[in-house]
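Every protein chain of the complex appears in place save one, which is left out.
The block that comes next holds chain A.
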Amino acid sequence: MKNNNLIFSLLVVIAIFITSCGNGNKKQEVSEKQTETSSDAQGQSGVVDDVSAANALQVAKSIDDFSTLVAAIEAAGVEDAVVNVGPLTIFAPINAAFDKLPEGTVSSLLLPENKAKLAFILINHVAPANYPDTQLAKEAKKGRKLYMASGKYLIVEQKEDGLYVGGTKILKTVQVSNGWIHVIDNVLVPEE
């Protein structure tokens, strides 16, 4: 009992000295700040910049017809890659393209356990290169294939009614701050 008293009073004294160091409040503040930081922590896609020209993700988000693509990018967790300095050329399927896939495919791909598979399909639409439509026409003319971020190659062809990539027609081309978006209406599912 005596011992307990001694230990108890010792603890009280220590506690007093610790708080009397007078940094208690500051410590509190700092640890709160750190918590805040870690929950906010994110990559380049979190950068707030309304001055620069819009990057690929910002452009995609601004167009309703890319809502499935944007949802897929977010589900696959590749947002940071598509805002990267690149340069990037993205063949971007519109919503109707996803609708053409067998029923249930999209909802299945959006499941967390299929994240890697989804990411692989998405990066098959991205070339780490600067390909405006004029350059794609040259690639077609010279018979050069496009090397995609998936590691696969896509063939680009110049047909009478326009440019085709991976067998699907490029409907429209948009310049973005970190490269190019070419709009397509088919999903370029990579061969296994």
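FYI, contacts are C-beta pairs under 8 Å (C-beta built on N, C-alpha and C of every residue); 3 or more make two chains touch, one makes a residue touch a chain; residues count from 1.
Criterion: contacts and distances are computed from a predicted model.
One chain of the assembly is not displayed; among "Lipid A biosynthesis lauroyl acyltransferase", "Proteasome accessory factor C", "Biotin/lipoyl-binding protein" or "Nitrous-oxide reductase", its UniProt protein name is "Nitrous-oxide reductase".
Across the interface with the omitted chain, chain A contributes residues 3, 6, 10, 13-14, 17-18, 20-21, 23, 26-27, 30, 33-34, 37, 40-41, 47, 49, 51-53, 55, 84-87, 128-130, 134-135, 137-138, 177-179.
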